[in-house]
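Working notes, beginning with the structure itself.
A protein chain is absent from this complex, but the other protein chains hold their places.
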Amino acid sequence: MTREWTGEELAAAAERLVPGSVERVTPNACYLKPETLVQTFTALRDDPETDFKYLANLCGVDYWDRFEVVYHVHSFEKNHIGLYKAETRDRENPVLPSVVPVWYGAWIQENETYDMFGIRFEGHPNLKRMLLWDGFPGWPLRKDWLSMPGGLQPGLNEFSGVARRQEPPVRRYEQ
Amino acid sequence: MEGFGVTVAFWILAAFTLVAAAGVMVARNLLHAVLFLVLTFLGIAGFFVLLSAEFLAMAQVIIYVGAIAVLILFAILLTPRSGRQNSETRFALPATLLAICLAAVFIFVIFDADWSEVEEDPSLAASELGEALVSTWVVPFEIASVLLTAALVGAIMLVRSPEEEAEDALA
Amino acid sequence: MTTSFLATDNWWDLRDLSNLSGAILDALDKIAPQGVVYVAAPIIGFIGAFALFTLLSQLFIGVLGERKIIGRIQSRYGPNRVGPYGVLQPIADVLKLLTKEALTPSTADRLIMYSAPVVFVMPAILVWAVIPFGPNMIIADIPISLVYYLAVTSIPVLVTFMAGWSQDNKYSLFGSMRVVAMAISYEVPLVVSLLAIVVLTETLSLKEMVLWQDTYNIWLLLVQPLVLIIFFICASAELNRTPTDIAEAESEIVAGYLTEYSGMKWGLFYGMDIGYALAASAFAATVFFGGWTLFGLEEWVPPWIIFILKVWAFYFLFIWTRGTLPRLRIDQLMAFSWKYMLPIALVNLLVVCTERILWTDAFDGDKPFVYLFAIVNIALAIALVVGWARFVGYRPERTPSRPRLVREAGGYIPVSSVSGEGR
Partner (left out) sequence: MSSPIKSEPFVINVGPQHPSTHGVFRLKVTVDGEKVVDAEMIIGYLHRSMEKLAEERTYTQNIPFTDRTDYLSSMSNNLGYCLAVEKLAGIEVPERGQAIRVIMAELQRLASHCMAVGAFVNDTGAWQTPIMWLLRERERILDLFEMTCGARLTCNYMRIGGVAFDLPKDFVPQARKLIRDMPGFIDEVEGLLSENEIFVARSRDIAVIPPELAINASLTGPMLRGSGIAWDIRKADPYCGYEKYDFAIPIGYRGDAYDRFIVRLEEMRQSVRILEQALDGLPGGPHSTQVPLALRPPAGEAYARVEGPRGELGYYVVSDEGPSPFRFHIRPPSLINLSVLKEMTVGGTVADAIVALGSVDIVVGEIDR
């Protein structure tokens, strides 16, 4: 059975390798600071004890007040899995560092996350709209997508009228 | 070379070959010119048939149509920006004058030469041709083959990239 | 004539259809002005060959038979809706193609694109002029018919190039570049290998070759097995049949030089591809399988029927490879032609020349020696193929065709460390 690391264990491992890299801890996940994200992941990947050589899953989640990027990291040799997260609270221009230098395969998942959430990954080699076309209005997997400026509503007529425009600026969502 | 049919065939072939040859000159599109050239080759093969030289005619088709024309096509395709639609050049007038002079020389030679007429059947079997090539004409034959081999080697040397040369030098 | 052919000269004797055409021409000579006969003779021959064989074979062997047989290979039925057992399917296909809209890309070179299918048809018909259907049933019995065959079949290469270039489509251009490069490469071993046959039989005429095989009671297939193999591979390369159909490789470049063709223009290419394959089969049946002869049986059965059956049997080989083999890559094909077939063909030519000189000078052309040569050449063919493969360093894949099996999940397992469960 694959052992799932608890948030405390994950945080301890990250702190041991890169002190001061952990932002906060939940029971099953560990939030890493974006500034040291790449450094931490590199250390976690190369450390023989953690051995997180394999990035299983990378996706974004919109929690209304913040964006989270979820990293399920994995070790084949030790057969354990860990859940790291990084978050950004900037809705206008969310930026997180790219983990492509750590795991090459992340580029395609980061591209998808950018496409759906508009989270810009700094250091990504070729960040572009992957599934949607260039100039698609808004970021569809954000929770406030339908209330984004431009009167974006379900329905073909309004939608097709808006779609010709360039990306409208995203308004901050007020809770 | 007697008979009504042969004469008709000669004139048809002559017209065909000349029109095709004119097409080679007139065609603006380089590819079209090559295809006209192929037609010219085929017309000349027809002349060989009329002269009872079937083997030569077939060799003409195999070598000129099957190989040379294809090589020319390759050369055109491999030349970047060779100009599919060629416009007027400033060499048009000199070239025309040169062509007229050349044609005058040819016509003069044709009418001036003392053509010897052959009465018997000139048909030549392929085996006799082969024997002639390796007995009477063996030296020109061999020289031609050496020349072709040299051309082949030279072509290979020309297109080699520096990396390949370096590899060969090491080996 | 060397065979004791039992057919009579009566025009109704179907065992030799040349009697019939001869009777017609004689009658025509009496009523028509002089010279008409010369025009009428090839037309009658063409109509006879076309109605009896070419059209029939193209439609019912090339289209229907091929689809049926490939259908059976692929465990399905093949066409079976139009007519009993689907026999009318080719006619339905032609009707459909004729009524289909022929699209032309707006940037295409219309003159070349339209003329290419027409020009493609001409050599396919011209080839049949020198194929001997029977002892007297040759439309044009010229002494160099083998060279004629090679000359005529080199024209389609140019036509495929025209077709591919004229459409202004990248896939087509790719296809035509491939076909031109490949056809030139494969012409060389083909001609060199056929030269061995010419040296052995001392003739360039297909009819004489059949008579040679009849005289010595052996098929050239046995005397020159290597040449048959090389001929088959080269023919399938020039015809774009499956192991070498890189010019119209469906999975790579859509349809190669045929990408933009539709309707009957495509149909002409398709039909004439089959026509060329049939011509290659007819050539092989003539040169390697004894043509119209079948060890004396041709005196009782009409020889043209024997010939046609042989052609169909050889055509089956094309269908079979098409249904079975994957496609080679272009560089592999080129390497195969230049590195393998050409040297082997050259060595074979050398050996055959030696045999021929020995046979003529030392053994006075004794008949039994040809059987000795057959045995020697078969052994030589095997030795050459194996030896040359060794020499150029070819090894059949020694890596196992079964994966390693492990019981536990974990990280990377180097190849050397575990052989696995294996089988």
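So that you can tell them apart, the chains are marked A, B and C in the order they are listed, and the count of residues begins at 1 in each.
What we mean here is this: a contact is a pair of C-beta atoms (placed from the backbone, for glycine too) under 8 Å apart; a residue touches a chain by one contact, two chains touch by 3 or more.
Keep in mind that this is a model prediction, so the values were computed, not measured.
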Report task. For the chain that's not shown, point to the residue among C:Leu97, C:Leu190, C:Ile246 or C:Ala280 touching it. Result -> C:Ile246
Query raised in the report: Hey, which chain A residues sit against the chain that's not shown?
Result: 1-2, 28-29, 53-57, 59, 61-62, 70, 72, 76, 79, 83, 103-109, 112, 116, 130-133, 140-141, 145
Report task. Determine and list the chain C residues touching the chain excluded from the picture. Result -> 70, 73-76, 170-171, 174, 242-243, 245-246, 249-254, 322-332, 396-397, 399-415, 420-421
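The criterion applied here is as follows: only the chains that are shown with their structure count from here on.
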Query - If a chain touches chain A and chain C alike, it appears here - result: none
Query raised in the report: Taking each chain's centre as the mean of its CA atoms, which one is farthest from the centre of chain C?
Result: A
Report task. For chain A and chain C, let me know how many angstrom lie between their CA-based centres, rounded off. Result -> 61
Report summary line: dist(centroid_CA(chain B), centroid_CA(chain C)) in Å evaluates to 29
Query raised in the report: When the centre of a chain is set as the mean of its C-alpha atoms, what distance in Å lies between chain A and chain B?
Result: 69
Report summary line: chain B residues touching chain C in their complex are 4-5, 29, 31-32, 35, 38, 54-55, 58-59, 61-62, 65-67, 69-71, 73-74, 77, 125-127
Report task. Note which residues of chain A are touching chain C in the complex, please. Result -> 53, 76-77, 79
**Report entry** chain A contact footprint on chain C (complex, rising order)
**Finding:** 409-412
